[in-house]
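Only one protein chain is missing; all other protein chains are in place.
The letters A, B, C and D name the chains in turn, as written, and every chain counts its residues from 1.
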Amino acid sequence: MSAPAHVHGGGAAPVPGKMTPAWRLLATLFVAGALSGLLVVAVYRATLPAIQKAAAAKVAGAVREVLKAPASWDTLYLVNDALAAKPPAGTDPGELPKAYVGKDQFGKRIGIAVVGEGPGFQEIMQLMIGFDPATGALIGIKVVDQKETPGLGDKIENDPTFLGQFAARIAPVIGVKDRAGVPPNQVQTITGATISSRAVIKVVNTTVARWQELMRRYDKGETP
Amino acid sequence: MPLAFDFRHGVHPPEEKELTRELPIRRMPYPDELVLPLRQHAGKPAKLCVKVGDHVERGDTIAEADGFISVPIHASAAGTVTAVEFWPHPDGSYAEAVRIAVDKYAAQVPRPRIVPKWEGLTTEQVVKAVQQAGVVGLGGAAFPTHVKLAPPKEYAVHTLIINGAECEPYLTSDHRTMAEYPDRVLFGIRVMMHAMGVKKCVVGIEKNKPDAIAAMQRAVPKDLDVEILPLTVKYPQGAEKMLIKAVTGVEVPSGKLPVTVGVVVQNVGSVAAIAEVFETGLPLIERIVTVTGHGLNKPQNLIVPVGTKLRDLIAYCGGVTPDAAEVILGGPMMGTAVANLDAPVVKGTTGVVVLAKHETRGETVYPCIHCGRCLDACPVFLNPSHLGDLARVGRYDEMTDAHLADCMLCGSCAFVCPSNIPLAQLFQASKAALRRVPAVTT
Amino acid sequence: MTAVATAPTKADTPPFEPGAPPPATLIQDIWRGIGKENPVLVQFLGMCPTMAVTNILANGFAMGVATTFVLTGSGLFVSLFRKYVAHEVRITSYILIIATFVTLADLLLAASFPDISKALGPFIPLIVANCLLLGRAEAFAAKVGPVRAVADGLGMGLGFTLSLSALASFREILGRGTLLGHPLFGPRFEPWVFLMMPPGGFFTLGVACLVVAFAIEWRKKHAVRRV
Amino acid sequence: MGHLSWIFVSTVLVNNFTLVMFLGLCSFFGVTGKIETAWRLGLANTFVLLLTAVSAWFLNAYVLKQTPFLRTIAFIVVIASAVQIVEMAVKKYLPVLFRQLGIYLPLITTNCAILGLALFQTSRNYTLVEALVFAVGAGLGLTLALSLMASIRERTELTDPPVVARRMGLVLVIASCLSMAFMGFAGMGSAE
Partner (left out) sequence: MTAVTPPRLIVTASPHVKAADSTPKIMWHVVLSLVPVIVASAWFFGISALLVIATSTVAALITERAVGKGGTLGDGSAMITGLLLGLTLPAGMALWMVGLGAAFAIAFGKAVWGGLGQNVFNPALVGRAFLQAAFPVAITTWPRVGGPFMELKGDLFAMPFLHPVTNAITSATPLGLLKFEGKGTELMGLVIGNTGGSVGETAALVILAGGLYLALRQYLNWRIPVSIFITVALFSSILHLVDPKKPDALFMLFSGGLMLGAIYMATDMVTSPVTNKGKWVFGFGIGVLVVLIRVWGGLPEGVMYAILFMNALTPFINRATQPAVFGSATRLAR
């Protein structure tokens, strides 16, 4: 906190006739900085568990949803374009992209859940995508973050029939206006929100393709 | 010369000249009383030199020039000075004027006077003679003519332009002058060219006066380099800068006088008046006035003694029709409406137009819809719409930045304005406001 | 009281501070922010959050409460330290104090209401840049005692919260047909999505301004009539 | 490259800082009918935005890694200091520029657009290059919005709006209309 103090101590224009000695300025800022630092750190310490718990619960909920309630899951970390079971020392596990590998009660892998993102109608949208890396078959999708047009584009999140139809489709999927028959790679776009629907499909396709490849390499034993 | 015979923008008001175009100039009989304001010209008003009770002959000086930019005023008829008092002036104000009771039985013969021989005179002598004769620009502005004959020495004047455009609707006095007295006009041109030492002269006449063009062309003497140039029919073709642009293709720089591009412009009427001075020795005591309009019973082109009251003039022309609504001195585009018919005809009065009710501007003013027609009309390329907005909220300083000074109040913008906004009036008021508040020196 | 009598009392009061707010009761200090000097509807301060987070009532209210917390806290601290802060670095110190309380608000909100915290996103940290805070610190808290400073902060905060809540209610009710997430009009209600979107934010505040201006004009007119 | 241009277009037009994200509204509403002022303000803003983008990025990458909770405090203090240093430097070495921009620089410190930029680029994990593009886009978007507002107000200053709209009502309606006009750009770049 002392860096800004230097700057301001030197920067303040002295008022003629009312000079405050530089040490007082520095002391003022130092005390203020120290006090605020103490306060913030104390509150941070106090609130950290709750915040982390909430974040973890959120992730857990999403993983459970998109993998259709797996019995358990492991976390893989993406480091240097390869997956690792443990984050290497010196990295912040919170910042690394992760894949949640879901298992059934027998420990068999049922699919992975990853976060994918891409431009939507207005802003970047984030999806949690659950799929089987072996086949590319989708298990479930949940919108984590989107700023699409309320009442229209945000149907991608609020309209269960749209997201629901992704289950059991095989990526890469394509969006059509009226789904004819049951081709396993077609999903029906939302009327009036074609662009948002397509953005979702695009994110799903690119994410699945990328993580399928990563998983394949991980299964072959490649590590970062 | 890209756009000769023409200038860009401008408007086409209905000409309405057919009312008097074919009517030959007639002389109006003397009225019972003449009123001669001392301020009839641009510059300083004349100095009174008669007193009540004095008897004056036709052509006698009743007020003397006061300085160089001023001209004397002469009695238009023989009679007795009955009063010197404030009298309705054509511009709407009251101004000091000499009232003369016309001597009904006088022969109205001017005192014998020496007619100057122009061939032998120097520039200064011609200028003096013209000033003594009280000649002013008869196109409406009434700027003393002799001043223009003596341009500053640092500019070489190469062309004299005679303004025969007469672009104002209704007016035909210049038209009739050129059609009926081409020789007099050309004599005036000869004197002017001699006085100014100019070798070339161009007479610009709008194409809607073919008889005037033909008459002038026939009358051009072999020894003079005078070109008769037919011009596009458009308002304000007769504005000095527009005329120069149309004739020479040169634009007079903003804020500068025509002499800076070597040109002097004179009105046809003024030239004829000069000719009169050197033909008969008579000063400017009468002028040709078009008395016309749909509100008038008998439109005519008349030689009217200066000082004739409008009431007398209109009565002589058969009075007004029941739907007559507005009496205008000058043309309907730039002339002034008069409130008092006791105001006299002055030297600058080109015409008297009595408009019928249906011709006048409506009273309803709509908001500006920014249609841009005024921009297409403005001959000096201003943005009247923006200037009008500024004027309405009184931001005069910004109007100066928007070149208000270049506005010549031709009224083209207000003419075309579909919202009937009195733009010309706003600009005139703004100019007045700017004159009142002297620029703050920084 | 005559001038002679006031002279000695003047010496007892703290040295004259230019621009110090006139004395007032606590109620007046609180009421000022809600009514006559309402930060949103009258002073137009803190516009960014006013429009950015008022698309639903929960967000608007949370933003209001967070701002109130910061206003009160920073007001208290600024007032407490007002005699020790050197004039040259006062703005920096105020910003430091405000930023501290904003961080606290951010952390507390994230710990207790993670969903709202996520919805408000960077707009909680952006409270720092709300001119209202620095304005109150400089114009009021730095010149009065801690009690008055807190009262003023509370008042301003309440005014801010109430305005934000009103705007947010309007937007949520018409823009979604819900209030605090509860549907109000049944399934056939057609929401005015416009109000949920950025232009709707400007529009809602615009309408609020027009209504306030209309009320002022109306009162003016009637006051004149009464006279 | 496609990603960078998306960031740029998105920041200038689709998610215009002022008209869609509601950042920097104080100067947006405070700007009067003087386009020159708006330009200079926009230019000064862009300059500070760039400065902020760089300093915030380095702060994030090297100083705040372990203490993310100090972000708000650190950003605001560093921005304030950086602006002040720049102000002094410009005053000393580029006095002409200072006369044109100088008075705006201190105001910009408390402009939420600046802090907003730092916070957004952090939450989006932008790289340095992305952050720079983001800052330029944000600055351009701000300048655009400011200039539009200024030129419209230049016109409305000559008109006669109803009494109730004179203070802020009309300004907010203008902002609303501008924001609506920018809605046409929504989805740009994501339609392919």
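Annotations
Quick note on the criterion: contacts are C-beta pairs under 8 Å (C-beta built on N, C-alpha and C of every residue); 3 or more make two chains touch, one makes a residue touch a chain.
Please read these numbers as outputs of a predicted model, since none were measured by experiment.
Touch, as defined at the top, links the missing chain to these shown chains in the whole complex: A, B, C, D. In the complete complex, the hidden chain is touched by one of B:A179, B:I288, B:V306 or B:V320, namely B:V320. Listed residues B:S70, B:Q131, B:N208 or B:S385: the one in touch with the omitted chain is B:S385.
The missing chain, though absent from the display, is touched by one residue of A:F121, A:F166 or A:W211; that residue is A:F121. Considering the complete assembly, subunit A touches the hidden chain via residues 121, 149, 151-152, 177, 189, 191-192, 194-195.
In the full complex, the hidden chain is touched by subunit C at residues 185, 188-190, 192-195, 197, 199-200, 203, 206, 210. In the full complex, subunit D touches the omitted chain through residues 35, 147-148, 151-152, 154-156, 159-162, 165, 169-170, 173-174, 176-178, 180-192.
Here is the rule we use: only the chains that are shown with their structure count from here on.
Centre-to-centre, using mean CA coordinates, subunit A is 84 Å away from subunit B.
Centre-to-centre separation of subunit B and subunit D, using mean CA positions: 60 Å. Contacts with at least two other chains are made by residues 92, 96, 99-100, 103, 107, 197 of subunit C. Within the complex formed with subunit A, the residues of subunit C that make contact are 55, 81, 84-89, 92-93, 96-97, 99-100, 103-104, 107-108, 110-112, 114, 175-176, 191, 193, 196-197. Across the interface of their complex, subunit D is touched by residues 3-4, 7-8, 11, 36-37, 40-41, 44, 92, 95, 118-124, 149, 195, 198-199 of subunit A. Subunit B contributes residues 389-390, 392-393, 395 to its touches with subunit D in the complex.
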